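Here the complex is missing a single protein chain, while all its other protein chains stay put.
Up next is subunit A:
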């Protein structure tokens, strides 16, 4: 009988390197206050954002993804041709085709790499990371470039103060490769499709969210998912050095951290607060926060980080990783 041969993968996977990219233009709360009925204090109190970056016409999902991806490849000590697969988490590309992954693979120099886009909104990076890790362990890929790249300003009504103050543009990336010791834990993921209507694009052009409903969900349902990721990794909350929740809203980040500390996470656990200067950049926020914290010396190689993404769908995914 004919038998199909199966591929064999690595014993384990890990993140080899991280990179990020932001547009040039910094947009302050004061600038937004000139366009709509809001002010610096109101924005800081509600969402914790002081400033964010908006992309210009030449700064795109692809261009930001290329820059973040190239930096991640360099940080990994690899050359672009070492990358054999590219996953781009994205929910803001305004055209469904061509996808971003094929263009980014070509432009970073990972010519002919396998590539696809993945949409799990703000949870997209964690979905991509889990997929990459499993590919490396299953043998369908050896080194995977995982990118979250988003140009939210393309789908935000610039005069809607409930969204225009929150969302921004950026890309973050990680290279996942083989490892002797596990560097990426099992993923805890899922969806809450019964709440699909709470973050949507009702006119097909602009994002709308039910702020209170999303806030309630994020502050009550996400910490237990994060704890499940810790459990799946065979660890306890006290083992976590760094907490990197999706940078949705500083109050959500703080609520998740508080709940984890009630369950044994340490007081000195570093908590990502990149939203303060970067805004909510959807799938880019987690890898970019890790990159910024590494650059600032707040996170070190070998630290145990708990990642938890959550957003439209509603979708969520989290895992424990060892920082590269």
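Everything that follows uses one rule, which is that a contact is a pair of C-beta atoms (placed from the backbone, for glycine too) under 8 Å apart; a residue touches a chain by one contact, two chains touch by 3 or more; residues count from 1.
Quick note on the criterion: contacts and distances are computed from a predicted model.
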- Query: Quick one: the chain not pictured, UniProt calls it what, "Sulfurtransferase complex subunit TusB", "Sulfate ABC transporter ATP-binding protein", "sn-glycerol-3-phosphate transport system permease protein UgpA" or "Acyl carrier protein"?
  - Reply: "Acyl carrier protein"
- Check the options A:40, A:106, A:154 or A:210 and report the residue that touches the missing chain. A:210
- Query: Who touches the missing chain here, A:46, A:143 or A:246?
  - Reply: A:46
- Touching residue (missing chain; options A:219, A:247, A:278 or A:319): A:219
- Footprint of the hidden chain on subunit A, which residues? 45-46, 210-213, 215-216, 219-220, 249, 251, 255
